[in-house]
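Of the protein chains in this complex, all but one are displayed in their positions.
As written, the chains take the letters A and B, and residue 1 is the first residue of each chain.
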Amino acid sequence: MGGLLVAIPLTPLAVCAVLLVGGAYLRLTGAPGARGVAADVGTEIGPGAGTIGDPRAAALRVAAGWLSVAGVLAALVVGVVALLAFRGGAEVALSTTWFRVGYLEVPFSLRLDGLQGLMVIVVGGVSVLVHLFSVGYMHGDRDVVLYFAELSLFSAAMLLLVLADDFYVLYLAWELVGVSSYLLISHYFERPQAAAAGKKAFLTTRIGDVGLLLGIFALVWLTDSLEFHTVFAWASGPGLPGAWRVAVPLLIFMGAMGKSAQLPLHVWLPDAMEGPTPVSALIHAATMVAAGVYLVARTYPIFAAAPEALTVVGWIGALTALMAATVGLTQRDIKKVLAYSTISQLGFMVTALGAGVPAAAVFHLFTHAWFKALLFLGAGSVIHAAGRQVVDELGGLGRRMPITALTFAAGALSLAGIPPFAGFWSKEEILGALAGGHPAFLAMLLAASFFTAFYVSRLFFVVFLGPEVETAAETETEAPVRESRAVMWLPLAVLASATAAVGLWGAGFLGYPLQESLGLEEGGTSVGGPVWVTVVAVALGLAGISLAWLAYARHPARVSAAGEDAAGSAPAGAPARVGPGRPAFDARLEDSLGWTYRLVDNGYYLDALFGRCLVAPFVGVAGFLARAIDANLIDGIVNGIAWLVTGAAGGVRRLQSGQVRDYVAAVAAGVFVVAALVIEALR
Amino acid sequence: MTPVLILSGILFAIGVFGVLTRRNAITMLVAVEIMMNAANLNMVAFSRLYHPELMTGQVLAVFGIGVAASEAAVGLALILTIYRRYGSTDVDRVDLLKG
Partner (left out) sequence: MTASDVLFIIFGVIAAACALYGVLTRYLLRSIVALGAFLTAVAGEFYLLAADFVAVVQIFVYVGGIVVLMLFALMLSTSGERQPLAGSDRRGLGSLLAYVLGGMVVWATVGTRLPVVPGRLPASVPYLGRALLGGQVFAFEVLGVILLAAVVAALALVRSERL
């Protein structure tokens, strides 16, 4: 049975390899010059142009998407089979020794149990839908083959991560996931912002990864083993000695902070929206960012032994949740709103982890994956159809894209925590657990919930309701906005149904089937909190939606850049159309709140802070090292040696005068010396 | 026998002086022959010292003369070739090996 587990990450990995090799062979991947005529990559949707005229290349472009869908689908199927086997009582695991270094045996272990099986379903399921969506979304993109290769690589890495049963495989997959994320964010790398965003994501998560690595080192040093079960037995039993008991979980949490975008390592996620939207859906909503939460849940025995660490975790989670929710209120780019929403929801999960209810955190991870992916893909549908993603330029799309609008609404309601959607069940779990012993967290998360409902409703009302917005370009040339192709709305529909139904799996009145299957320890209060928390949460959610309705749907006026109310041309009988502009409520809010608004809008200036305090000095030091030390000192030494040698050689060269008589003189002198020595010796 | 040896030493010195001093290739060769003869003189002198019936020194001298003959022949041929190439037999002109 365990052997099957290897097939799960292996299938998408094989697809990646095939696509890379085929692409390289057909010169579809690789150096930009090899890809034929450059397309305009200023917008997210570049008109395609590749190696023109090669039918094999065209075939590969079409096949790439479907091939990668098949890859993840196969992985998902195998995963389901394995999960059923596990439920049937079998132990589905694989454990071999990969290699030895000194006394350390480096293992390669995979396992599928309740928690890991759930993750495989989430990762595999969302992956399949996103791959499918990408077939439509990325159609015509110049680098579509490379895209699907990278996407398959990511899926393989993520699957490997959740199947890992020892720290070595975990870290390996962790890094691979980071790399593929970097590659995918920088997909439109000719855009400097995209390239910078990729670097930022990678470097920021790297900081967290260092913490994780140090934690792993400490564990190896203390327990001589990398296998989960050995380490967990140590942690729960004798426990890690002294300060390590608290330090190790905190180090591991650093890795989680990086990947799951918690304060202060969250700054990469909004920038990561430079990548294609399906990437944002898969990686930065459903899977990679969940890796941090999964990590803590998986290694929970280490955390459970250190309540001090859990407190830190909880605070970071709650602060992140609240902070991100406020920033989401002011963002104008659809994807940025969703990005901050993700950060905030991850904060919810982390708070739950800190409060001792990892099962609730994983449940929320589960539901969040579905509805956040849905929201992102819905946004992708809008972006693909309308060609733009800023709220100022979008409006009234509900009429033209009914399926997208409907599914988006489902996702929004789920995010806002309205029953019976999935988000309600999982959020209620978390809030209920907090009520028992963490009032501060509860207050912060309730406030965050209110804001969450508000901003997601804002997004929905502005984009899908109200008058349509026409931009100058649209009136001239483009075809009117239409609903997306089936390849794209089918995943939306699937996700919407999922988010409607899936929440029940963790519902109390069904006996918490999901939580039971996870097999996680419960360190805090029992699941299923007091009723008043549920009521308050739902009330806040509804309040948020209603306020947004009042602010944006009842009076959907816009303020154009010039400050006046915008108006557009409206052919007689057609629905009203306006020119682009900010929603009026946003403008009034900024006027009344002034600097507070701007502070929030700029993410509390954390990016600028990091830039000044961390990046700039670092770059300065690096520059100094490069110029003063490398160029002057080291090059100076190297060049100096060369100069010495040439100088010496030049001097010695003058001995070679080419004159016979000089050589004779030298020989004579030599004869003299030798003869004198001989004579002396003979005396 | 000492006077012979001293004589050969003096002649040898004169030869060295000549080789280092002269500019013309042929006169350099003259000086070289002077040196060679000084050496032959030395060898012949010493042949009377130990086992004179073996005539070792004289044999060496004969060989020396023979070798000197071949060397002079080849050397002069070389000098002629150089003369054809450079138009002069001034050794200072031939400095192709100059580094």
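Simple rule for what comes next: a contact is a pair of C-beta atoms (placed from the backbone, for glycine too) under 8 Å apart; a residue touches a chain by one contact, two chains touch by 3 or more.
The structure displayed is predicted, hence computed values, not measured ones.
J.: Where does chain A touch the missing chain, residue by residue?
T.: Within chain A, the residues touching the omitted chain are 661, 665, 668-669, 671-672, 675-676, 679, 683.
J.: At which residues does chain B meet the chain that is not included here?
T.: Residues of chain B in contact with the hidden chain: 1-24, 26-27, 29-31, 33-34, 37, 40-41, 44-45, 47-49, 52-59, 61-63, 65-74, 76-81, 83, 87, 89-90.
What we mean here is this: only the chains that are shown with their structure count from here on.
J.: So the centre of each chain is just the mean of its C-alpha atoms; given that, what is the distance between chain A and chain B in Å?
T.: The separation of the two C-alpha centroids amounts to 91 Å.
J.: Report the residues of chain A in contact with chain B in the complex, numbered from low to high.
T.: Residues of chain A touching chain B: 653-661, 664-665, 668.
J.: Quick check on the complex: what are the chain B residues that touch chain A?
T.: 16, 19-20, 28, 91-92, 94-99
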